[in-house]
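Written out below as structure tokens is the structure these notes cover.
All protein chains but one are shown at their positions in the complex.
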């Protein structure tokens, strides 16, 4: 309720409906409480109601921590609105806390006066102890600053489902749907999509389906009865481009982008991957699509993973590997081989908190310099960064296209925030996808493996199995045309420049650098990359609307930079670079363009709050 | 004979002795011709004659290529002089070519009019063919531009040793000593040190010893006879600081620096290493010194190598790992663990030509950005670079000292040129070595594994086996004092800054940045790092002596930079950064200090020629 | 290890660290931890001389829960780290915890080299046939065809058997036990502790969340007697409720077969006697197809072979070469400039 509106309409006699431009809702409970499902279902209904939205789950680092513990709390946040939504929101307007631990870990984020729904049924002494409460917050007055609604959801659920023959444990599990029902009522939604989902999910367990539906309806009904005396909200639909939409997370979007590109390029997609949080879901997702010809190899380690992808690329397929953190470090040697042999390859790095094992479930942007510089030798690769969950689709698609066109490895940077966050995505039709050209084979006669396209400098890609083109490649330095091993000093220098130039020329095909908010010159340019897009965008918009001279430039292409970037930077008095690291893009901009960037960094395993950025922008403009 | 002097003295009636300030001599022959031994022995006698010198062997990339082939040529170059010698020289004044392949691959480097000694005995049709000569260069007049001395060294050697009962093959092997004898005569040296060496080497084969000595004397005598009608040279001793000297290569100096530091620190030295060119000799050297308590583990791969070093450091020893090229890439994950657990560790990277397997036997400086930035996450390490073979000793010593004092991994960058190159080194006495302080254990009571020294921010290093301090460390993020696993956002940010600051504070103990040639302000500052020291130094000296406003700054400390560097850079109108890469230090300087550096790059697997740098400096000053 | 602590001085409590144990409820790791915490005091080794090293995985959290020195390292590399630690200090009692993924997937190479070198070290591999920490993908020990998150159609991978692998690598001590079999596990740990060299112990461990019941077919109480063969050096390989079953070698086909001594013309003498120093018996025991045969548990193989550590120690003693720094630095042919 960051931006409350004043319209009030009364749609039903017993409750007041307040129209709002948007809201942030967080569901929090024990890992076993099913909060992710509640969140997902609430999201679906929100999308169907025509709101723009963004979501972010927050899983515990432990697999399944003991019930009731602080580190076992699982959360899901959604922000939705009737105009563009760029982030899942800084602070929730509504918090649902299913147990004391959830209350304790989440309350500090709830805005003052926000709606706080608490399941009193879980406030046993044992749970209070586990959460570290010395007195019961429901009783000690410490919740006075919020709009508290304390309900025994456990008991209400058990009552609702008593007609179905279930154990108490099974019956209790339905409380997430009871809660969902209540929240759907609060936001004036229908139950249809949730009922549909329950029916599909429990196709083979009619009793479970029935109980969950009963709970859902009961929660909704609870809102309608006088017992729940609070206001009801309505968030009118957003104006979004017409089309067919779905909700998509960053990891799924990466997987789909790859599949789409492989289909358009008419090549087999081979993923070599080794499980690692938060990248594993890419492997999971792609492994479901063998019907589309996708081969997934769960390799013995990250080195084997990238090597199998390189082997697949040598074989004429689109070799891809996905990883995070320590896994990325392990791939750097083999990445050098792909650079040296000039094979196409896509490396997805879903960044997480470092160094070392670090914070596996938290987000961070600290692998940028590694992506650009982290290999032995002069070993240039193309580096792209996705900025929103849905944008992951386009970036993965573009990565394949660049890899194939320019015969180069491409690193795609995503992060934990994009990976698990979701947003509505207008589904492109196959026909809308940009074509991916396939080069014709050169004449067999006089074929040389390292002869290059004069424009892109890409060599020919001729896979084993093609008669007459038999040749050998490898990681030793090679002659600039024949590809035979060469120790010649001048040839080496030529190759060093050719490889660098080949990657640099990718920029020729890129759209020029362009601000996405504000004027293309002025007092302050905020330059971001990757997952900070939403927060920066919103912060700059807000400041810009307040009349400040500030613009936003967001980089997808990190190496090479897009054309015109240097000139654009020069047109601003100041450049602020907010990053979830200690200033890595900032270093690249400084060294490339000699511009005095100013850093704004946060390294807490969490995204920027819009507020933090707004005040950073104001500070810059005031000094 | 770059700088001939005019003094002539006649010491012996039958030959003229010409006094020179220095010379560059190259021995080249087949891998089996023993040119490295000839070079080494010539070096010893040169050192004993009191000249300053620098040497560089040039091995073929193949193990033992077939005799007579171009890629089987092995070379050894020495430069010596009566004033400071900083490089093994650009172009030889004297070339000894033992076969057609050696002539063909080396002739282009010989200065016009230079002395060319050729073994005609190897100029058979078969060898001419293998070297790709269509006509015999000894006969076709193509050698007219040089001072050719064509001798059948093979036959002269066989004649010289005929009194010893050897097979023709064995007798023929002595020709390298015949050649050595001749060259010792040419440069007015004695045979003593070579005879000593032969006697020691063939202690158990009196016949070999005798034959080689006969050959040596015969070569020398050949010079004295009228048959060899050429001039003789004398290079007067250089003025060098008094002391005990030896010749040392970069790899040996690294090994000795580590041993010295371990002895002074009173800790066990444990090297975990995996063979790789050109770093392997460090493993070889250290494995000889178990009598000094050095443990060497030849690990199964580079990952195990660094991991065993980390394990050793955890155990209270000085863990070291040595590698090159692809091996360095493989170590980056584990390096993150050492950063996260804040253990001391020394990583020696003897750089070679990349990318990937690249040019294993060639030199390059292209791993600098990898050293500084090549890890996942914000993972700062200290980076040092050695500048001459002998300087490798000091830098390895300092690396251990920093690692122990600051509880951090330190990367030492050397390269193929330093590794195999050699120069005289004044041997320090143990007493001269800087002390390495050992911190006292904190009180057992209330011990916390990550409590820090307020000055250095180093944590305590308490090895298993110490009663009462039992604790656990690991690669997950940890609480800033207790070291227990912590997922707390604010603690994470604190740790990110602490780790960065700890490494940054190393600079507090470093000497301020200082130019080594020229004024500390002016028109042009040439900034180098690593093995380019000699060439840059000589080039800048030469230009400076010619009255140009140019200074030389050479960096040993790359991360952190030494104090005062920024201010020093600002005092020059222009900054030229010559590197054997595409401009890596240059990027770091630009991003850190926003100075408009100018690059001068060479990536040919070879060091800079002084001439190249001189002209680059002149060009800068003219534009 | 001269100055051992009298066993009575240390108790289980001394080995319990102050960290919350964070495995899922019902995880087999709890049982192992409990057994180990009770077992450690019986070693009579002072706490500070015991070190637990691990890789990454649920199982690899183990060191955090023990009040000894501990190192939670990186995925798969614990054997390499432990090798270096041993080289730094051969006086420690070294223990390593790994998982089937950590030890056999990413870490297979280090395990191989540790085993062949015979580094003095005890390796406990918690085999739950799944990747626990990353939430349920198949591991190299998962049965072929297993459906997991990363193998929705079942795996195409043939599994590796940890004990067979350890033998193939030249391991000198190979044993097996079960997470909840406290007494059996304790006896195996005792043997492992006493072994000089790399002691490899596979522990079947139930992952209650992602692979629940994976070992029920032989760990279930009702099936244990008929499906577990507890081997004892020098004792016949018998099992069953009353020891009524046994295995013998069929020399014709050079394979084992199950017999009921006394029936079908077989006698007690036909039952193979376990000899833990015999590689072939160890081989046969690890190659018994399950269900037709029981699962062999206990010390399958144990022989003495010089350890890597002893080799290093000996070299340090017998080395020649310079014995002081000045001598080293001077080398053989220094010269003096005056």
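In this document, chain identifiers A, B and C correspond to the written order of the chains, with residue numbering beginning at 1 in each.
Everything that follows uses one rule, which is that a contact is a pair of C-beta atoms (placed from the backbone, for glycine too) under 8 Å apart; a residue touches a chain by one contact, two chains touch by 3 or more.
Everything quoted here is computed from the prediction, not taken from an experiment.
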Subject >> Displayed partners of the chain not shown (whole complex) >> reply: A, B, C
Original post:
Which residue from B:296, B:401 or B:556 sits in contact with the chain not drawn here?
Top reply: B:296
**OP:** May I ask which residue of A:268, A:439, A:523 or A:574 touches the chain that does not appear here?
**Re:** A:268
Original post:
Of A:198, A:216, A:309 or A:386, which residue touches the hidden chain?
Top reply: A:309
**OP:** Would you write out the residues of chain A that touch the absent chain, in ascending order?
**Re:** 44, 47-48, 50, 193, 197, 240-246, 256, 259-260, 263, 268, 270, 272, 288-293, 295, 297, 299-301, 303-305, 307-317, 319, 333-334, 336-337, 341, 426-430, 463-476, 484-485
Original post:
Going by the touch rule given at the top, which residues of chain C touch the chain that is not shown?
Top reply: 105-109, 112-113, 116-118, 140, 153-161, 164-170, 249, 251, 253-255, 275, 278-281, 283-284, 287, 305, 308, 310-312, 314-315, 318-319
Subject >> Sites on chain B contacted by the missing partner chain, in the whole complex >> reply: 62-67, 69, 71, 274-277, 280, 283-284, 287-288, 290, 296, 298, 300-302, 326, 356-357
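Here is the rule we go by: only the chains that are shown with their structure count from here on.
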**OP:** Would you kindly tell me how far, in whole Å, the mean C-alpha position of chain C lies from that of chain B?
**Re:** 45
Original post:
Where the CA atoms of chain A average out and where those of chain B average out, how many Å apart are those spots?
Top reply: 48
Subject >> Inter-centroid spacing, chain C versus chain A (mean Cα positions, whole Å) >> reply: 40
Original post:
In chain A, what residues contact two or more other chains?
Top reply: 71, 326, 356-357
Subject >> Shared interface positions of chain C, touching two or more other chains >> reply: 56, 74
